[in-house]
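Sharing a structure with you now.
Note that one protein chain of the assembly has been removed; the remaining protein chains are unaltered in position.
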Amino acid sequence: MKVGLFVPCYVDQFYPDAAIATLRLLEKLGVDVGYPPKQTCCGQPMANSGFEHLAAGCNELFIKNFAEFDYIVAPSGSCVLHIRDHLHDDKNPKAAESISHKIYELTAFLTDVLKVKTLNARFPHRVGIHQSCHGQRGLHISSMTELVSPEFSKPESLLNMVQDIELIHLGRKDECCGFGGTFCVTEEAVSVKMGKDRVADHLAHGAEYITGVDMSCLMHMEGILNRQGSKVKVIHIAEILNAG
Amino acid sequence: MTSRELILTAVKANQPERVNLPDISVFETGTKGSLQKFATVLAGVGGNIAYVSGHEEIVRIIKAQYGSDVRIVSPIKELAELSRENLKDIALIHDLHDVEVAIVNAHFGVAENGAVWVTEKEMQHRVLPFVTQHLAVIIDADAIVPTMHHAYGLISTTTYGFGTFIAGPSKTADIEQSLVIGAHGPRSMTVFAIVKSEG
Partner (left out) sequence: MEHSTKDHAALAQDFNKDEDRVDWHDETLWFIRQKRDKAAHQIPEWEALREAASQIKNNVLSNLYDYLLQFEKNAIANGIEVHWAADADEHNQIVHRLINEANVVRMVKSKSMLTEECGLNEYLAKHGIEVIDSDLGERIVQLAEEPPSHIVLPCIHKKKEEIGEIFHQHLGIDAGISDPQFLTETARQHLREIFLTRKVALTGVNFAVAETGEFVVCTNEGNADMGAHLADVHIASMGIEKLIPERKHLGVFLRLLTRSATGQPITTYSSHFKKPREGKKIHIILVDNGRTVQLGRKDFRNSLKCIRCAACMNTCPVYRRSGGHSYHTAIAGPIGSILAPNLDMEKYADLPFASTLCGSCSNVCPVKIDIHEQLYKWRQVLVKNGYAPAAKKAGMQVMTWTLSSPGLYHTAGKVGRWVIKYAPFAVNNKLNPWYKQRDMPASPEWSFSEWYKQNRQQ
C-alpha cells in the first residue's frame, strides 16, 4: 500500500512540524509514504467563499499529484472533507471520484485502515481536545453532542494510547472555534469572540496544550492565546501521537 | 388569473418528483401508558395530579381548596353540587371572564408529555379551559397512552370542531428564560385520575 501525504497549504508554510510528525508517525507504523512535491492547496478557501468555479486549477493539480496512490492521508479534517465533497474534474471524473473515496484524515486513517491499537508515545501533560467541526460533523471522526447516538472519538481513542497524558473535560465539547476560513477576517468580531470562548473553556479546565486534527482551528486559537500572553500552547494531534 | 390559480400553477410547475410517505406505525409500540410516568412528567410541567375514587372525592377536594365564595363551573353533571350554573345558559361567553375554577372531562392522558386531550364537547365553551384562573381535568386512571402516536390512534375515529392537548398550566419563559407559571391561560392545572377499585 502506497500512501500519498497531502499537506495543507498553511501547514506546509506555517506548521511544518505537524506535517513532519504525520510523516514520521506513518512511517513508524510501517507505511510507505510518498510526498508529491508539486502539491499546493485543496481549493477550499476559494470554494467556501463562493468561488468554487475558480477551484478548477487546484482540482486538476490535486488529481495529477495524487491519483496514483492507494490512499491519501492529510493532517486536516477540513481539507479532506472538502476534497471528499467537492473535488471534481469534468475532464477526469473517474479519477476525482476515486480520490474522494481514498482520502483520509490522519486519525481516521490510523483507526479505520491501519487499525492502530497501541502507540509508542509519551506526552505527560494536561491536554484539551478541540473537536474541529469539519472532521467531526463532516467526516464523522467522532460522535456529535447534538445527535442521540453512541459516543465515540477516533482522536480521543488514539490519545488515550499515549502514556502519561491527561485529557481534560470541557464545558462545551464540540462548539466551533470560529475560524471558518475567510470568515476569520470577514466576520472578525464574531470569529474572535468564538475563539476566545473556546480558549477560555480549555483554560478553565486546566489545559496545558490544546490539540485537534485541524491546524487552522489551532492557529486561530494560538493567535488568541499569544495575544493574551498565555503559556498554553497548541499542538497538532500528530505531534502528540508521535511524541516521546 | 386569480392568486389561487397563480399559486397552484407555480406549485405544480416547481414541485419535485414524488417521494413516498414513510411508515410511522413503527413508532406505535406497546399499548399501555404508564400512569407513573404521566404523573412525573405532568409535575415537571407544573401540573398537579390527584388520585381519587370518584366524583364525591373531587367535590370534597375542590370545596376544601377553593371554598364557596368563588365562581366554580363545570359541565359535568356529577359535579352539580359545586356549580349551580348551567353552562348551556351562558348568553355571552365573555361572561365567563371571572370563572375561578373550571372542571372538565378529558378523554385520556399521554405519558410522554403529561398532556390530556379535551374537545369542545367536554368544554361546552371553547374559551372555558383558557379563561378560567384554575383548571381541573378528570380522566380514568387507566386511560393513559404512551405517546402522541397512540393518542392520534385514539383520536382518529372521533370527530370534533375543536380539540386541544393541555399539558399543565399556562406558562412563559419569555423574560430572560425565567419560567413563570400562569401566563394568559390558567394559573394552575390539576388532573384528577379516577382509580377504579378492584371487584
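Chains here go by letter, A and B, matching the order in which they are written, and residues are numbered from 1 within each.
Convention: a residue touches a chain if its C-beta (ideal position, glycine included) is under 8 Å from a C-beta of that chain, and two chains touch if they have at least 3 such contacts.
In this text the structure is predicted, and so the values were computed from the model without any measurement.
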**OP:** Sort through A:V3, A:A96, A:M194 or A:I210 and give me the one touching the missing partner chain.
**Re:** A:M194
Original post:
Just one of B:S83, B:S170 or B:T190 touches the chain that is missing; which is it?
Top reply: B:S170
Original post:
Which residue from A:L61, A:L114, A:I168 or A:L203 sits in contact with the chain not drawn here?
Top reply: A:L61
Subject >> Absent chain, residues of subunit B that touch it >> reply: 2-4, 6-8, 10-22, 24, 26-27, 41, 45, 93-94, 97, 112-115, 125-127, 130-131, 147-149, 151-153, 155-156, 160-178, 180, 182-186
Original post:
Footprint of the hidden chain on subunit A, which residues?
Top reply: 7, 9, 11-17, 19-20, 23, 35, 37-41, 43, 45-55, 57-58, 60-61, 133-134, 137-138, 144-149, 172, 174-176, 178-181, 183-197, 219-220, 222-224, 226-227
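We take it that only the chains that are shown with their structure count from here on.
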Original post:
From the C-alpha centre of subunit A to that of subunit B, how far is it in Å?
Top reply: 52
